Every structure is written in structure tokens, then in C-alpha cells.
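What you see is part of a larger complex, with each chain still in position.
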Amino acid sequence: MWIGAGLFALYVPGVTPLPRTGLLGGIELAIGIAIAVVALAPWRRSEGLEQADRWLAALPIGFVIWQYATNKTGLLPLPFFPAPESVLEVFTDDWAKLAESALASLVLLIPGYAIGAALGFSLGVAIGWSRAVHYWAHPILRFVGPLPATAWLPIAFFCFPSTRSASTFLIALASGFPVAVLTSSGVASVARAYYDIARNLGADPRFLVRKVAVPAALPSVFVGLFMGLGASFVVLVTAEMIGVKAGLGFYLQWAQGWAAYANIYAALIVMAFLFSGLIGLLFAVRDRVLAWQKGIVRW
Amino acid sequence: MVSATLDNETRPGLSVQISRVSHAYRTGAEPVDVIDNVTFGVDPGEFVALLGPSGCGKSTLLRLVAGLDQPSEGKVGTDMVRVTGPDPARLLVFQDPTLFPWRTVRQNIALGLEARGVAGDHRAATDEALALVGLEAFADALPHELSGGMAQRAALARVLINHPRLLLLDEPFGKLDALTRMTLQGELLRLWQQGGFTTMLVTHDVEEALLLAQRVIVFGPRPASVVFEAEVDLPYPRHRDDPGFIALRRDILIALGHGEEL
Amino acid sequence: RRHEAWPKTPKGLDRVRLAWNPNALCLAPVLLAQNKGIFARHGIDVELISYAGSTDQLLEAMSTRKADAGVGMILRWIKPLEQGFDVRLLAGTHGGCIRMSGSRRAGVTPDPLSLKGKTIGLAEITGASRNAFAVLLKYHGLDPDRDVEWRQFPQALLGEALRKGEVQAIADSDPVLFLEEKASDGDMVEVISNLSHPWQNRVCCVIGAGGFMLRENPRAAKALVLAMADAANLCSSDPHEAARAFLPYTRGASVDDLVAILKTQTHANHPLGRDLAGDVTRYTAELRAIGVMKPTTDPARFAGSIVSDVLA
């Protein structure tokens, strides 16, 4: 597949010659050969590879279609739909800036997300657990839920000493909201029987929260963490509108200002990979923590 | 080793006072009356068996004594103190095992020790409890890997490890084969004789009630009210072919509406 | 805080955090000043921080000490400043940079009257373009509220909206407009700009500073103004240099393109003090006439309250 895609890239002429076509074809060929080597290798086949096989087969087809529709025939119009080699060109030519942006974004994102997740979790537990907290916090969540991040900017500006902390606040807020909602709904829907048993055995409320409500709600909490991570990426663009010097959201906006779609897509791809990596981490943690679920639910 | 934990611990059993208790559930449109003006007492250290038709309100009564629910009317007390909430001195083995699915069997059994903040390593205590119910080999299994009977035994161990002063058992041996059941009945009897705790046992097995209890109380159909009560004045260990045993069995079966079978 | 407490570099230069928008080519002199050491020569060390969002965020930043000073379009700033931000205007930097172009195919000609009944695309419904052209169209005899329709699209989609026929003309700053014109194969024609009669000598972009900066370190404010004036002059005389300085911030444009754009702007025009206040007064009056500024705002008093003459 990859080899075919590589050959397609290399030998089917394009509408306009683009500088990175050769490189793209070369990379595709290389991946194809690498996969072939690994697949045919005498040593034991990697499980991951086998699991990914259908995606590995589908991706080059996608590339071929993309190339076909853009550079090879011009079916899709520029500038909205740049050819894959144009996006690749951004990576080869602009990688330093992209890497810097990605790093800057991560440095902004991770503390914000961590704070948001921690606070969201605590708040969610409190809301799910305590009727009083629920009474006061639920209407607030209801009112606050729909407010766009930009609406918070003035307040964030005023309340925080530095732009950095203001940006962190925005990210924490965006990621904390889904964590809080899902934690609270998880805690609130723990089977009553578990509480009965633990209370009977002498559990105080602290124990009930920590050892009953929270573990039982964890599957839901992880969904919240996942959605919060997504939300934190989305709000990155807003958070990076205010006074940063590098960052993916910033890069994205800048590229949009120049209608540089190849750069936009490159930044989005980096974002998607970063996000996917973080999600992968999160899922790995979840799969460990929630191993007990395996035998109970469908998978 | 053994004596330090499950055995030999003699704290006096709690007495139980149930006076004019009525209870109704109000979840649906109309309230469901479940217990109707029940009054009886249990002496400290006594072993009482409760019998009654399915759905008559036995489990509900145990929940009231455990303090998990409050009766609609009347008073439930232990040692002359009104029961207002759960207390680890009064422990209920629920009809459904309901183990915590995210904890291993051992961790489930250690739940009460953890909940009460009992310090130290619970390994010895849990090992002993596991051995008592014959689950040594499944200490690290998760609940969904247990069979029905094994889960029931784990639930029993989860309570016994805590030395309650009042033990409330809701059909604890219902899913066990005859041999396992007999072994556990024997163990329960031994612990009760040594530990001096009060026991209230809900069971559907009349012979089980007669083999274990000092007194048998039979409820009528819902809403539960006491329809029969008898002292079982037989020495332990008891035998099924003892004439007193057989006579009591007949009386109870009749009280349960079971005439023709005899 | 006293002047002495103002943050300094090890070499003793006053640190100034200057907020700008890296998408605005007309701010090329800022980079020029940075690259050529013009700031340093005036005793300040400028850190550029980008504010790509809407103007209010930039003004919020300045009035809450997140930035010391900022550059941007006067026509974008003037309405928010009416709300009472603690921000003062120090100087103009140049004129020009907002333009409107229309599609010949859709019947738009260089005559503003050809816009009658047309729809104009904008990136910001409250932005400088809308403010400027509402005033100018009115001047040319069109009712900006009835004779034309304004619609908002993301900046990057303005050209596409024109091609799709959703709008017949678009108004924005360069380089967006320049790039679209270039891509349109001659279909797009400039109708009007903010250097059109009678605005030939008006200023377009200004330097502003948070009120706290003027109170605590007027010297740095003054240095900033002087440095920017130097840089603007340099840009005016040697646009190639400025274009090269800005090139890393562009995509899809050549130095020649940038020079061509810079030449449409009046970088030799950087009014101060009374001159600036005069421009602000005129703008305020005009915006008030089209209902943007509050009817209760007195243009001259307002201009006086937001313009500071640091050289005086």
C-alpha cells in the first residue's frame, strides 16, 4: 500500500510541480518497505502492528486520494485544500517554529490541565456527594457551562497578576468543567448498596467518599478527564490570543491571518498528535486503574 | 494466631428491642406496607432464627435493626438504646453479596478493618477469614471471578472479621452445597459459642434454623407480623432425628402454612 | 511604583512590553526598530508580545499591567477607549492600511457609489474597517446602514466569501486584501481606502500605553515614541528594509509584495500631541455622527482625555 502510494506520489505528474513531492514519495516508500520488513521478518510479529494493520493499509489510500484530489488533478481548490506535499513542506521548513510552538503550548497546557482536572475532580466529588454543595454549585455550573472562554478574559485579566496565569486559568476552567460534571454524575450514580455496606461496616463519610464513591465513579471520571483534555486543546487558541510569544494556538491564528492553509493544517496535525499522545497516556492509566472492569463490561 | 482475631474475643452480645415496629416503602404511587406492628426482643448472646414467606419483610427488618433504614413507626433498639444509624457493632450480611467489584476478595474482606481505621497489616486477619470460608485460593481474585456460592462466602467473611456484637445474617448459606453449608454452620456455631455475640439469622431452611438457633420466630405473609415463636431447647450439637427436633420442625412448617407436606 | 523600580535589563535599559499583532504588515517598523537597535539606542529594551484577539483584550492587557504599551489601529481603539480604559494614546505611526476592494464581475467599480445595494464582507463587525468605511461612504453620499449591507466572515474566508458571491466587496487591512487582489486575476478593484479623500492625511495606527507607564516611567514612554518615529521614517525611506524585517512573519508573500503594500501607506506621517488629538477629535465626531460613539461624548474633550503628549 505504502509502496504504491509512494510510487503514485513520485511518478504521476501533478498540476503544478511542488518542491516536496519527491520527499513525500520517498517517505511513503520507506514506510512501506519498513512495514514489509517487519511483517515478513522471522522474529515474532509485533501485536501493535497487527492491531494497526487496517489503519496502516487505509492511510496510504487516504494519501493517494488526497494527492489525487489536490495536486495531481486540482479537484479541490487551493488555498483551502493544499496538497500533502505542501503540508510536508511546512514540516520540513518550519519545524523549528512548530516544535517551539508545540513545546510552548505543552508548557502552558499541562499545568492548566492539571489544575483544572484536580479542581474539577474535587468539585465534582463534592457536588456528587454533598447535597448542600450540589444545591449551591449546580445552578452555577448550569450558568457557567455555556459561557465561551473569551467571556472570562476580562475577569481573568483583572484577577491574575500575569498573562501566563490568566491563560492557565482559562485552560483550567475549560478542562475543569467536564471533569467536574462527569465526576459528579459518576459519584451521584454509585449504587446505593455499596454505601449501605460500607456504612454498616463503620465507614465515616471520608471513607465513603475516598473508598466507595470515588473508585465506583472512576470510569466516569476518566471520561471527564478525556473530555477535559479535548476542551483544554480547544481553549488553547483563546488562551494564546493573549500575550504569548509561541504556541500552537498562536501559530494557528497567525497562519489563519495569512490564509496559509498548509501551515494551518500542519499545526492542526501537530495538535492532533500531541493530543493523541496525551490521550494515549490517559488511556494507559485508565486501563491500569480500571482493569477490574474488564470482566464485567462488554470490553 | 487464630485466637487473636476471630475467636476468643468475648465482648458481650447486644440485646435487641423491637417494639411496635411498622414499616412501609413509599417509592411507588401507594406505600407498600412491609412490617406490621412487630414486637419482640432478643437477649444478649441469644441466637434467634427468623422464618417467613418470600417477600414478607425479613430483609427489611434486618435493615432496620442494622440502622440502615428508619422504621415508619415504632422503635428499634439495641441494649435499650434507640438505633438511629448504622454501627459496626451491628453487622448485616446482606442477602446479595454485593462485593465491591474493584477490590480483590482480600481487599473486600478487609473493608471493615479499613473503614474503622484499624491500624496495621490486615494480612493475618484476612488470611484467617479467608480460611474460615474456604477461599484461600481466591484471595487475589476479583469478585466477578467468583461463583455465586463463593461470593456469598466472601460476603460472610467480610462481616465476621469485624467481631460484631450483633450479627445479622440474611440467608447467608443460600447458595452453598450441603457440605460447605454444614461446615460453615459449624463454624458459625463455634464462633457464636466462643464469642458471645447475639445472632439473628434469616433463613428459609427450617432445619438450619433448628440446628442453630435457640429461638425461632416465624412471620406471616407481607406485611410481616409474628405468627409463631418457639424456644429450641435442645443441646448442641443437634441432630435431625431427635424427636424434639422433629416435633418443632412440624410445628414451624405448619406455622408457615405447610400442612399437607407432613 | 517609582521610576527607579521600573524593570531594567542588566545593561540598564528600561524594559517595555509592547503588545502588537504579528499579522499586521503596517507594524513592520516595530520589527525594524527591534532589528536595527533603534529601541536600544533610545534606552529601552522592547519585548514584543502578540495579541491576536480582538482589541479589547489588548486594551485590557494594558490597563491591567499585562503589557506596558501597544500598537494598533486608532479606528479599532477609539470606541473601546470610550469605555474608560486606563490607556493613553501617545503618537500616530502612519496612515493607510485599511482598504476596500470589490469584484468587477459583481459590478463594483472604483466609484464608491457602485457599492449601493452591495454586501460588504468584514472580519470584525465592530472593527476599524467598518468604522472607517461607514464614515467614508457617508461622506460619499451612501447611507452606511441602508445602502449597503455588512456581513462578517473570518478574515481567512473573506476572499472565499467574495468568490462564492456571498459578498461583492471586502474591507480589511493588508496583507489580506493585497493577497486576495493578487489571487483574483484582476477581478478585484480597490474602491476606497482610509487614505481616500478626505482622509489623505489621517493617521491609521497609534501607539498607546497603560496609564501606569506614563505615571511611573514617562521617560520610557517618550523613548518608545521617538524610537517608533525613527523606525517609521526609516520604513518610509527604505521600505525594502522594513519588508525584509517583516518577511519571517509572512506566508505566501514576497519582499516585493510587502514593499508594494508598505508604499501604499504613509509611514512619514506620525502625528503627536495636538496633531494626534486633532485626528482623534475628527474621528470621534465622525463616528458619533454614524452612531458608533455615544451621542453624549464630546469629541474634543474625549480626545484631550485620551491623548498624552509625552514630548511636551
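In order of appearance the chains are A, B and C, and numbering begins at 1 in each one.
Note that a contact is a pair of C-beta atoms (placed from the backbone, for glycine too) under 8 Å apart; a residue touches a chain by one contact, two chains touch by 3 or more.
Predicted model only: the values in this text are computed from it and were never measured.
Stoichiometry of the full complex in this file, given in the displayed chain labels: A x2, B x2, C x1.
Just so it is clear, only the chains that are shown with their structure count from here on.
Chain A has the C-alpha centroid lying closest to the overall centroid of all protein C-alpha atoms shown. Spacing of chain A relative to chain C, judged by their CA centroids, is 36 angstrom.
The distance from the centre of chain B to the centre of chain C, with each centre set as the mean of the Cα atoms, comes to 82 Å.
In whole angstrom, the spacing between the mean C-alpha positions of chain A and chain B is 52.
Contacts with at least two other chains are made by no residue of chain B. Within chain A, no positions touching two or more other chains are listed.
Partner chain C is touched in their complex by these residues of chain A: 80, 150, 153-154, 157-158, 162-163, 166, 238, 241-245, 250, 253-260, 263. Only residues 17, 19, 22-23, 48-53, 56-57, 60-61, 64, 66-67, 154-156, 159-160, 175-176, 179, 249-253 of chain C touch chain A when the two sit together in their complex. Across the interface of their complex, chain B is touched by residues 191, 193-194, 196-204, 207, 211-212, 215-216, 218, 290, 292-293, 295-296 of chain A.
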